[in-house]
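Left out: one protein chain. Kept in place: all the others.
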Amino acid sequence: MAKAHRLEPQAWSNVLAAMPPALRVASGDTVVTETLDAVGMDGRGEQKASPPNPMNGPVFVEGGEPGDALKVEILKVEPVRDTGWTRGALSANVVDPEAARELPPRDRIEWLIDREAGTVRLERPEPALAGWTLPLAPMIGCFGVAPPQGQAISTASSDRNGGNMDWRGFVAGCSVSFPVFVPGALFFLGDCHAVQGDGEIVGTGVETCCDVEVRLTVEKGRRMRWPRGETSGRIFTVGNARPLDQALQHATTEMAAWLTSDYRLSAAGAAHLLGQVVRYEVGNVFNPAYTMVCSVEKKWLPKLG
Amino acid sequence: MAKAHRLEPQAWSNVLAAMPPALRVASGDTVVTETLDAVGMDGRGEQKASPPNPMNGPVFVEGGEPGDALKVEILKVEPVRDTGWTRGALSANVVDPEAARELPPRDRIEWLIDREAGTVRLERPEPALAGWTLPLAPMIGCFGVAPPQGQAISTASSDRNGGNMDWRGFVAGCSVSFPVFVPGALFFLGDCHAVQGDGEIVGTGVETCCDVEVRLTVEKGRRMRWPRGETSGRIFTVGNARPLDQALQHATTEMAAWLTSDYRLSAAGAAHLLGQVVRYEVGNVFNPAYTMVCSVEKKWLPKLG
Amino acid sequence: MAKAHRLEPQAWSNVLAAMPPALRVASGDTVVTETLDAVGMDGRGEQKASPPNPMNGPVFVEGGEPGDALKVEILKVEPVRDTGWTRGALSANVVDPEAARELPPRDRIEWLIDREAGTVRLERPEPALAGWTLPLAPMIGCFGVAPPQGQAISTASSDRNGGNMDWRGFVAGCSVSFPVFVPGALFFLGDCHAVQGDGEIVGTGVETCCDVEVRLTVEKGRRMRWPRGETSGRIFTVGNARPLDQALQHATTEMAAWLTSDYRLSAAGAAHLLGQVVRYEVGNVFNPAYTMVCSVEKKWLPKLG
Partner (left out) sequence: MAKAHRLEPQAWSNVLAAMPPALRVASGDTVVTETLDAVGMDGRGEQKASPPNPMNGPVFVEGGEPGDALKVEILKVEPVRDTGWTRGALSANVVDPEAARELPPRDRIEWLIDREAGTVRLERPEPALAGWTLPLAPMIGCFGVAPPQGQAISTASSDRNGGNMDWRGFVAGCSVSFPVFVPGALFFLGDCHAVQGDGEIVGTGVETCCDVEVRLTVEKGRRMRWPRGETSGRIFTVGNARPLDQALQHATTEMAAWLTSDYRLSAAGAAHLLGQVVRYEVGNVFNPAYTMVCSVEKKWLPKLG
């Protein structure tokens, strides 16, 4: 029977890597944990760890082996404090190079999170933004598993094993599977945002601390090269790389592989389908690796093979 | 009073460039015209012009001068034949380079368009796609105005003046403004698709011929560097370039310029807004210039300054 | 018998395109002409044409047809005035994006050209550059032929037909062949630099006016997709595109095609050769299309097939 665990970290990691687990769980168990923000502040305003993006974990999931996948169902992402922050300028890499000369300073900007009302707003808005209030849409910025071959990948970046993908689609109700590279998978998470646009183009979402609950399930023998996931309405793949073109290549290649392996489509059939119904979303265009999400609505998919 | 024109082309152009107009209209007039498909076939299956993407036009819009914009309201895009076609493989540039070795041939694939039912389907589907039927979602692949400085830009590509952007959002109800570079703006259009996914990743949508109606209005003194547009729900900008990163830079820079010039936002204020609510859509990742669309829902915008 | 022509332009073009020729020559003839600088100033300091990069020409070369190549032997490139100019800052696109915030202004900087001494130096050097003198190394920044399909390509950019490649290797003694797309090839040239580093990273070389002499020879049926050339010691191909990765792909693909078609190498054999002896040079990383040159020393080549 599945168990519910609470992970109370004593230490945090700035890399995704094989290391002694903070918690061991069975496949199918749930874990609740409270994350630090991107610079290591907790829900009470105490500095607990160093940037970038300190991770809770890792969680060892029993039975996970290289060649499997780890399915992560995001059950809950809820802010635990009333403030968040962003940077006050577009990142120089998302504007025309000569326009970068005119960017304002990258000041830290404070935001107020109203958990009752479910809203986020600027603490000190300029006049045209007075009263400007966004709905809370909390998401996980950085999560994933230990990478292969002894790598320890910075939580600033991302790769096949997930990491700092900063896609606003990683919300409660979304499920994502990561390829497993080490025994136990070694799952990490942290860096939650109260809300974020596509691309994380100011270099942050509204950075805050969240209570996160996930269900972790080993998918035996589910060979894949990049993260795959689903929501109620669609399936998706994730590619992480620079430039954005390469992230898109990874995500598209993974989606085509999925369609041909699981959905009884030939390579040509996958092209017919994707050509007319594929959707792309920009995860981040700020981190060392950019993130592109490739998705298909489930209604367009053949019955599973 | 606005007039309704019908443009019956005698010749078609494979470039967007200054040339003698096929039609002269007043600002605010509407034009209806029937387009050829991407390889120059008309609605009756006759080869009328050469690829790539032969254009109807140009239309000279009175009063349009460099420094103005030409607003193109898309009033109607309706297929005029019962067939369309695609290419039967993902384009090599959207998959991982080594995976390109395994791509199927780029055969021409036939599709059936049912105008009554409002659907599109493969003529000869493989088993898993039997009965697979998509809703008709006709769009303009290539349209825009003459570029500056005597350039004649291939209808295979796109630039500040529009062109072959192949964004599935260019449907009836969408309005887009192009910067004007020559007297009369010189508007061109063609290359319609019955439906298309994001990115045009097989190198085509379902290529067909359409009856298109547009309203052409000069916006005096509306200085802009890249196309801007709106739908009922949002405003958007368009960037065209390779790599996709640069297309995104163009679109983002144009959106930030729009927000600061028209919506009373400082550069920092525009960053606060875009950082949390911006959306990106991939137009095409096939043509010499890729297309990225940057949008903001109108509900997030300050009152127009 | 080959004739020597002098082209005294009455008008200049800011695009490479099919247009009425300024001069007709036989294949094998030579042409001497004096170029304007990048902004249209002549050797006497008079403004004769508009930027960017006004071209002399076009020259119609008899017998040139689509499918042929036009060989351009650069016989002489000599400055005709005592001054040149550059921009006083690195271009924002060649530095890390956030570093672009700190770039100095793009002021026009004057240089002195000493034709007797064969040197170039700053007119007003800062102390650490006092006495800093470079050898004159005059080159052609922009030259090529009319592109296909009615295109008129800005002299700011480049493509298969050549154009604004800004490679410092285009000096006297170098020969380059362009694919011919229109009858007569229609050769253009201009935009000479007294000296330039790799990449044209301040957006200019030392911009000046030159007396240029070329020999123009039609190479019948020499099918090629990108420019090919040679110096006394090596053969080279040129790719023009963004990003630099794509320019490199074009140049490499063209070189592999050349080795397999003319040098009796299999595709694997071309890989063995290129893998161990290929050289790349960065032409420009400033213009809309970047330029990469791929070369092989002649001593490594098999005997011509």
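Each chain gets a letter, A, B and C, in the order it is written, and its residues are counted from 1.
By our rule, contacts are C-beta pairs under 8 Å (C-beta built on N, C-alpha and C of every residue); 3 or more make two chains touch, one makes a residue touch a chain.
Values in this document were obtained by computation on a predicted structure and should not be read as measured data.
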* Hidden partner chain, touching residue among C:Leu70, C:Val218 or C:Leu265 -> C:Leu265
* Structure fact -> Across the whole complex, the chain not displayed is touched by chain C residues 86-90, 93-97, 99, 102-104, 107, 109, 120, 122, 125-129, 132, 134, 195-202, 204-206, 242-245, 248-250, 252-253, 256, 263-282, 285, 290, 300, 302-303, 305
* **Residue ranges of chain B at the interface with the undisplayed chain** => 91-93, 97-98, 100-101, 103, 243
* To do: Provide the residue numbers of chain A that touch the chain removed from this figure.
  => 13-15, 17, 52, 149-154, 241-243, 246
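Simple rule for what comes next: only the chains that are shown with their structure count from here on.
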* To do: With chain centres taken as the means of their Cα atoms, state the distance from chain A to chain C in Å.
  => 47
* Structure fact -> Among all residues of chain B, those touching at least two other chains are 242-243
